[in-house]
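One protein chain is absent from this view; the other protein chains keep their places.
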Amino acid sequence: MIVPFEHVLILAGILFALGLVCILVWRMNLIMLLIGIEIMLNAAMLAFVGGAARWGMADGQVFSLLIMAMTSAEVSLALAMVVYLHRRKKTVAADEFSELKG
Amino acid sequence: MEQAIFYILAAVTVVATLFAIAEKHAVHAIVYLVTSFFALSVIFFLLGAPVVAVFEVIIYAGAIMVLFLFVIMMLDLGHPERARLPGRRDWWPALLLGAVTLAAALTLFAARAPAVAPAGKAIGVKEFALALFGKYGVAVEVISMQLLFALVGALYLGKRREK
Partner (left out) sequence: MKLYLTLILLFPLLGGAVNALIGRKLPRRLSETLACASVWGAFVCGLLTFGAYRAPVTVELATWLADFDFAAPVTLYLDPLSLVMTLMITFVCGLIHVYAVGYMAGEGDQARFFALLNIFVFAMLVLVLAENLPLLYLGWEGVGFCSYALIGFWYTEKKNADAGRKAFITTRIGDTLFGIGIVWCFQLFRTESIAQINQMGGVVSAGVVTALGLLFLAGAMGKSAQVPLMVWLPDAMAGPTPVSAQIHAATMVTAGVYLLARMYPLFGASPAVMAAVAVTGAASAFFGASCALAQRDLKRILAYSTISQIGYMMLGVGCGAVTAATFHLLVHAFFKALLFLGAGCVIAALHHEQDIFRMGGVRKGLPLTFGAFLAGAACLAGLPPTGGFFSKDAILAAAWAKGGLLYGGLYGLGLVTAFITAVYTFRMLYLVFGGEGETTHRFPRVMEFMLPPLALLGLFGGLLNLPEYLSAGWLGRFFTTALRDGAVQLSPGGELALQGIAAAVSLAGLAAAHLRYGGARRQKRLEEAATTPRGMTAFLLNGWYADSLYRLLVIRPYEALAGFLWRRVDEGVIDDSLDRLADGLGTAGQGLGRWSCGRVSVYLLSFAAGLALILGWLAWGWGLD
C-alpha cells in the first residue's frame, strides 16, 4: 500500500462530489448529465480498488470490473434513449421531458 | 517516489474533472474527462490492480467516451453558442450540496482513527481471474445477460419508426 487508505477514499469522495455537482448543474444537457454519472461511478470504482489493495483481496477489483461492464450497458441504453428523445423533441434538455408528471 | 506519483495523478484527476464539468463545449469536456480517466487508470495500476487499469483505458477512455463523442457529433451538439448554458442559479445549489456532501464525507473519514496501513499482499492477475470466474461466476453470467438486454434495447430504441 503506497498511500494511506484514507487518502484514496478522500480522492474518491472528491471525485464523487464533483460528479454530483456535474449532474446538478447540467440539467439542460442530458449528455453532460450522463458524464456526471460516469464520474461518480469512477469514484466508486476507485473506492473498490483501494479497498482491494487495503485488505489484499481480489473481490474489490472484481466489483470494479463488474461496475465497468454495468456502466457500458447503461451508457449504451442511455445514449440510445438520448438519440430517441432528441429525434422526438429536437432537444436534449432534461426538463423538456416531463410527460410522467402526476 | 510512488507516493509522489499518486498525489500528482490525484491532482491531475481532480483538476481535469473540474475542467470537464466547467467546460461549456461538450467535446472539450469529453477530452478533459479522458485525461482524467487516464490518470485514474495509472492510480489503479499503482494500487495493484493492473487488469482494472487496463480495462479503464480500453473500455472507459476508449469505448464509452468515444460513444459519447459519436452521439454528440450525430446530434450535432458541438455548438455551445446555440445551447443554453448553466447560469449562476444552477451553480450555487449544486456547489452547496456538493460541498456539504463532501464535507460530511471528509468529516466521517477524519473521525476514524488513522489506520496503520498494513502491507496488503499484492493481488496477481491469476488471483483476480480465479475470483472473477470462480467465486463470481454467476455475476459474470448476469452481467453478460444485462449486456445482451442493453444491446436489444438500444437496437429497439434506435429503430426509425414510420410516423
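Read from first to last, the chains carry the letters A and B; within each, the first residue is number 1.
Criterion: contacts are C-beta pairs under 8 Å (C-beta built on N, C-alpha and C of every residue); 3 or more make two chains touch, one makes a residue touch a chain.
As the structure is a prediction and not an experimental result, all values here were calculated from the model.
Within the full complex, the residue among B:66, B:100 or B:130 touching the omitted chain is B:100. Of the candidate positions A:44, A:81 or A:94, contact with the hidden chain is made by A:94.
When you scan B:8, B:85 or B:108 for touch with the missing chain, the hit is B:108.
Contact between chain A and the absent chain runs through residues 20, 23-24, 27, 94-95, 97-102. For chain B, the list of residues touching the undisplayed chain reads 93-94, 97-98, 100-101, 103-105, 107-108, 111.
In this section, only the chains that are shown with their structure count from here on.
If each chain is reduced to the centroid of its CA atoms, chain A and chain B end up 6 Å from each other.
Chain contact summary for the complex, chain B toward chain A: residues 2-3, 6-7, 10, 13-14, 17-18, 20-21, 26, 29-30, 33, 36-37, 40, 43-44, 46-49, 51-52, 55-56, 59-60, 63-64, 67-68, 71-72, 74-75, 77, 83-86, 90-91, 93-95, 97-99, 101-102, 105-106, 109-110, 112, 114-115, 117-123, 127-128, 130-132, 135-136, 139-140, 143, 146-147, 149-151, 153-154, 157-158.
Of all residues in chain A, those touching chain B in their complex are 1-11, 13-29, 31-32, 34-36, 38-39, 42, 45-46, 49-50, 52-59, 61-62, 64-66, 68-77, 79-84, 86, 92-93.
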